[in-house]
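Yeah, one chain of the complex is gone here, protein chain that is, but the others are all in their spots.
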Amino acid sequence: MIRAFGLLRRSPPAMVGTIILAVVLFVTLAAPLVSPADPRQVNPEARLLPPMSSALPAASAPAGRPTLHILGTDAIGRDVLSRVIYGGRISLAVGVLAALLSGAFGMLVGCISGYWGGWIDAAASWLVDVQLSFPFLLLAIFLLGALGGGVAAVIVILALGTWVNTARIVRGQVLSIKSQGYVEAALTTGASPGRVLLRHILPNTLSPVVVLASFAMAQAILTEAGLSFLGVGLDPSTPSWGTMMNDGRDYLVTAWWIGAVPGLAIAVTVLGATLLGEGLRDLLDPRRGR
Amino acid sequence: MSGPLLNVEGLSISLPTPAGRITAVSDVSFHVHAGEAVGVVGESGSGKSLSMLSLLNLLPPEAEVRAAHATFDGENLFGRSPMELMHLRGRQIAIVFQDPLAALNPVLTIGRQITEVLRRHFGMGKAQATSRALELLAEVGVPDPPLRLRQFPHEFSGGMRQRVTIAMALAGEPRLLVADEPTTALDVTVQAEIVSLIKRLQRRRGMAVLWVTHDLALLARIADRVVVMHAGKLIETAPVDQLFSAPAHTYTKQLLASIPRIDRVRARAPAAQEGSDVG
Partner (left out) sequence: MSGEILISARGLEVAFGVRGGGGRAVQAVAGIDLDILRGETLAVVGESGSGKSTLGRALLHTVPVTAGTVRFDGVDLARLKGPALRRFRRRFQMVFQDPYGSLNPRLSIGAAIAEPLVVHRLASGAALKARIAECLKMVGLDPAVASRKPHAFSGGQRQRICIARAVAARPDFIVADEAVSALDVSLQGQILDLFQDLKDQVGLTYLFISHDLGVVRQIADRVAVMYLGKVVELAPTAALYGRPRHPYTQALLAAAPTPDPALERQRPEPPLRGAPPSPADAPIGCRFHTRCPHAAEVCRTTPPPMTQAAPNHFVACHLAGAPELAPSPRTT
């Protein structure tokens, strides 16, 4: 662990990215502790309040002091900051799970393609080309419409958007590793192809996969936001950053903070993930002689 | 012969590495007389290639090269302007490398590459350069020169490619040919032909040859004098017969003893420590 930290220090982007993501992760995970208010608390008296306004608690809420809404309230009086913090859980979960799914699937297809070649490789390449020839957004909308909404469906769709990259790169890695002497040595020893794949080839493909996963996460968060913003992503009642931006769509001029704050949260998180990915890529570049 | 054609004394080269500056070559001296064949032998990490490349300023700028004395034909080798260097390289001193593919431009025909040398150094017109190129190809033993002139490097076999790089090297009519492991990557029968070719060319043109190799036995065939290098230092230099029959230095004796010979099975090697592998 300490060694990994030392490694990170060598790349400023990776360092900054990790810090940003760590902060975001911490804040969202510690939501109950950090959040100033209950995100579901509706307060019709305190609708559309600008940032830094204070308001009396709602009639339905337990009586208390006036709450300071640091980032304002939305159309039905919910505290924006609290919503953003809690909403982060969903967005991050979706992003991370999509990235993991994309990474795992991409690695699987890339390995099998690269290792066995032949018709399997040809079939997989064909599949990739077919998918790439569809505009992704349309594909996503169509599939979401067909499968219905729901977090799981959205995660799968998001993974669909990025697995192709991983598969391509892993396949290339596998091809070059396959020609290495130690792979032939293992096969000559009598190792089964499965063992060779798992023990010798796969571990050496992990570096680029980690980099790609960072980028995939960034892309997943953005895409989820986009889809939810369009109203085809997560169900509007699920508080994610994307759905919040959707809520803020009607108030762009009058209550800009409703859409802008989650948008800012997305930007910061995506920046963090991208920086981490770029930093990792530089760190793991074989030319640096790792 | 008034003095050596190439005279190098106290050559030292240092290179930057992640671990700090290291001295790759330290206080090495050698000379080559006109028409003479000198062999430089050393294992990996001995600094032999670095020394040769430094003479023509072919090392990266981070390398620090110093010499008490380094002259070619009486004139200083170091501290020359780029123009002078260009005139020196190819015209007075030519180099043949181990990997002909590295020396040949894959997208130009062989004819283009040879005539380029001729036109640059002698200002020949196209027709004259082409006919001279044909002569050169014939001289190095390339069959069917008119056809070969129009071909690209990848259409030649390894041995043929090396003949072509030798032809290119000869185009400038150099007085010294530096050959850096030119036959290491070739089959032994092809190597024998290239060695024979260079010997012939040397005799016919009165050219001096500086042959760098890790194969000491090869030098028995081609060298008049041998320079032995190890770990950046000069170990021994002697006329070829003397070096093989009565080597003075322990390292040379060990090197000779460890050559796998085809005419006898050697006695068991003493338990020596691992050689100085670099990297």
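Here the chain labels run A and B in written order, and each chain numbers its own residues starting at 1.
The working rule: contacts are C-beta pairs under 8 Å (C-beta built on N, C-alpha and C of every residue); 3 or more make two chains touch, one makes a residue touch a chain.
If you're wondering where the values come from, they're calculated on a predicted model, not measured in any experiment.
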Given the contact definition stated above, which residue among B:Pro4, B:Pro145 or B:Gly159 touches the chain not shown here?
B:Gly159
Can you work out which residue in A:Arg10, A:Arg195 or A:Arg249 touches the chain that's missing from view?
A:Arg195
Touch list for chain A against the chain that is not drawn:
180-182, 184-192, 195, 200, 203-204
Chain B positions in touch with the non-displayed chain are 43-44, 143, 157-160, 187-193, 195-196, 214-218, 220-221, 240-241, 244, 254-256, 258-266, 268-269, 272, 274-275, 277
